[in-house]
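One protein chain omitted, others in place.
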Amino acid sequence: GLSFGAGAALVGRPFRASADEPPPWMKTPGEPFTNYGVPSPHEKEAIRWISANSAAPGNGISWTPLHKLEGIVTPNGLHFERHHNGVPQIDPHRHRLLIHGLVENPLSFGVNDLLRYPMVSRLCFVECGGNSNAGWHEEPIQTPVGYFHGLASCSEWTGVPLAIILDEAGLRPDARWLVAEGADAAAMNISIPVEKALDDAVLALYQNGERLRPENGYPLRLIVPGWEAVLSVKWLRRLQAATGPVMARNETAKYTELLPSGKARQFTFVMEAKSIITFPSPGRHLHGPGLYQISGLAWSGRGRIKRVEISADGGRSWAEAALQDPVLPQCFTRFRLPWRWNGAPLVLKSRAVDETGYVQPEREALIAERGRHGYFHYNAIVCWAVAADGSVSHTYG
Amino acid sequence: GLSFGAGAALVGRPFRASADEPPPWMKTPGEPFTNYGVPSPHEKEAIRWISANSAAPGNGISWTPLHKLEGIVTPNGLHFERHHNGVPQIDPHRHRLLIHGLVENPLSFGVNDLLRYPMVSRLCFVECGGNSNAGWHEEPIQTPVGYFHGLASCSEWTGVPLAIILDEAGLRPDARWLVAEGADAAAMNISIPVEKALDDAVLALYQNGERLRPENGYPLRLIVPGWEAVLSVKWLRRLQAATGPVMARNETAKYTELLPSGKARQFTFVMEAKSIITFPSPGRHLHGPGLYQISGLAWSGRGRIKRVEISADGGRSWAEAALQDPVLPQCFTRFRLPWRWNGAPLVLKSRAVDETGYVQPEREALIAERGRHGYFHYNAIVCWAVAADGSVSHTYG
Amino acid sequence: APEGPKLGRPASPGEIAGQDINVFPDGSGLPPGQGTAREGKPVYDAVCASCHGPAGIGGSAGELAGGGLLTGPHPDKNIGTYWPYATTLFDFIRRSMPLHAPRSLNDDQVYAVTAYLLLINDIIGEREEMNAGTLPRVTMPNRNGFIQVWPEVIVQ
Partner (left out) sequence: APEGPKLGRPASPGEIAGQDINVFPDGSGLPPGQGTAREGKPVYDAVCASCHGPAGIGGSAGELAGGGLLTGPHPDKNIGTYWPYATTLFDFIRRSMPLHAPRSLNDDQVYAVTAYLLLINDIIGEREEMNAGTLPRVTMPNRNGFIQVWPEVIVQ
């Protein structure tokens, strides 16, 4: 006979196990369901890296870890942050959007009002005008790629086309700019040309399906696709139509690019085409000669990415990478290329071309045009030096 | 003179405030940065609704709150769950994928090995074969739409085409099925036709940009686009190539549909076209006559959605909704239609047509074909009754 | 398919055998060992009945016996009425049951409790030994109850 139970001896027949001992998580019931999930405890390194003002913890930036991600979507918990004075915890029932200035009908909207409007969704990137600005440094910064280029993220934004609301308010013919203002402790304000506002700006209420996160503008954020992110005002509370820009601190003192002449470029809005190789990249090294897949991201504020070329010989020859479908305008585009590494040191670079024909510049060309003190809008070609041991470092080529 | 400071009196000139008192979050610095963000505390109702076995908390389901979402992406924290025996907390360094059976070269892969392979990304839905099955009930279930149809979610999945790995293992000509097995406490196994495996199945490592969540298969999940989700085996540890299906419990006792004849449909894989109106819907009522935007989701396991039609008179007339770009195969497709409600009671319904010409059936037609005890694969047209007070309930029309 | 970097490590027969717990309808995959319903009853009572009820009826988990019809207004799908293969029982129980302690039974116990479930569904007798030879030859009542929808040629 055969018996069972705590302490019961197996009598008669020998114990037979036809299979190896399975891992512990196959032998005990797993964790219960959760109302809202979180990443695996084994992925603790996939975090936003915070660089804040020690005297003011809500003033600074945090970076999307692009080196930890694949595909084009940025999960909401990892969307980059730029706050001037912290994240307001807004009660949506106490938040309204006021439209006034050069309009026929000044109007005020509650969040629930806007939730009833016609909506559109679009996958697009949001990139800080100051992203990648370590590229201006004399020495190439040595950091994982997300902590160099990760003031850019890509989400599906859903909300109300701003044009509908402007239509209801009745823009006067002399209204050429809209001054947007956030409901944070910086009351961040900035001016946006009416043309762009009417073209494709969105009053976003949802990000990647769910309502906005607090750090990304809950309950209401302006999204200005393809333009520098400072225009995509978070916690949007007010839009004033005016004949000219307000000349806010963030469109004069900041987010303008000083040229070698001493003059500065102002109203530099479009984020020009950029590409970065996320694998291999600093910290994501190669394990000996063999076949690898180069993977990276490209995007352009002017529209779709048309082509990404990759060089494994420091720019002497270029191969065209495959672009992952769908290729969408003003959206991260994942590119990939199979690549066999023979173990020799070399320099990898990627170059994006957008549908307008704009070609991502070499660093020397960008510096020749803009000098080295522009601070914003750095979009030059990035070079990774692969060493014989497979380690990868940033180089100026 | 004018002075300032704690307790200092404002001398000389009267206090002047040109503006109203701003909300409190504009007067004190906001919250600091976070390494990994979470939703607003004001969105506590946007959660997965858990329906688990009280005797076994890891056995059951949890639903995506589709009624709280817009656009097509499901944030990872809200992707639906189906676990047979809980969520294993797998150490990725102790997890491997074994491929054996009718292959020339049985192979074992570590997770880091797979991370080096060529990858693809695709936005696609994952839907439980048992989704929407309350539709078989005698009485229409009254619940928010996500807790009726939310065993379906949509993500950008990134991983290695299974075909590459099968190629390396060398499938023998007589290999017609692959038996997949998970590393959970149920060791869930199921058979997948080799044709599908070679066509578009993916060994997914990333979901919406980041590595998989534990409840969605971390560190490795099979994604079988457009087919019932039980085939998209989570925590994938083993694939055995064989001449026939293993006839696992979950492809015989479950996930088969009993017909009125007493025979049952088996190997019902494709999730046929479905559509649901998420606004208005039960719990998301109308606030008086006026203009609204109907919004909903449609998807088909056979390919792209071609058309979604909406009726506001119980099916007598139909209007075509706009489909949000991009319309992708085997992917949630957001449809929207402006609609003016005159305040009269009526019945709203939506009907999806996919690119193969398949038309989502009426409930009577589905029941005429399948009876009422199929349990799985319910995809009939859903009807919402709008009452004069704007409230919305589920009706069988 | 694009070329891969061939990082798979060859898996030895021993390594495969140590992990392979799939049991096919033809019996392939069944391990050595055996058990009868008479031996299975005490196992069932000790580690299964708490969820599945005495003799497979009336527990918090699905019923494992009870007969009934697959037609009419209240069809009764269970092992006896619905399952097409007896091998599926061995495959499923060994990998998944008991829910609170999967993989805690040895192969003899799985054969025995499988035999017990077949007994309470009136499919085999109390002393019939289930092993790698006999189990695949058990003919389940609903063996021919399934219409294969895939591939899309319907075979009745």
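As written, the chains take the letters A, B and C, and residue 1 is the first residue of each chain.
The rule is short, and it goes like this: a residue touches a chain if its C-beta (ideal position, glycine included) is under 8 Å from a C-beta of that chain, and two chains touch if they have at least 3 such contacts.
Treat the numbers as computed from the prediction; the structure is a model and nothing was measured.
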Omitted chain's touching partners, listed by label: A, B
Contacting the left-out chain in the complete assembly, out of B:Leu291, B:Ala319 or B:Ala387: B:Leu291
Residue of A:Pro118, A:Gly283, A:Gly315 or A:Gly390 touching the missing chain in the full complex: A:Pro118
Residue in contact with the excluded chain [from B:Pro22, B:Gly244 or B:Gly343]: B:Pro22
Touch residues of chain B, complete complex, unshown partner: 1-5, 8, 10, 13, 15-20, 22, 26-29, 290-292, 338
Those residues of chain A which, in the complete complex, touch the missing chain: 53-56, 59, 84-85, 98-100, 105-109, 113-114, 116-118, 160-161, 163-169, 179, 181, 185-189, 193, 195, 198, 237-238, 240, 242, 244, 246-249, 252-253, 256, 258-269, 373
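Everything that follows uses one rule, which is that only the chains that are shown with their structure count from here on.
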Chain-level touch network, classified as line, ring, star, complete or other: complete
Intercentroid distance (Cα basis), chain C paired with chain B, Å: 30
Chain A and chain C: spacing of chain centres that average the CA atoms, whole Å: 50
Averaged-CA centre spacing for the pair chain B and chain A, given as whole angstrom: 24
Per-residue multi-chain contacts in chain B, two or more chains: 56, 59, 85, 116-118, 185, 187
Sequence positions of chain C contacting 2 or more other chains: 2-6, 15, 19-21, 99-100, 102-103
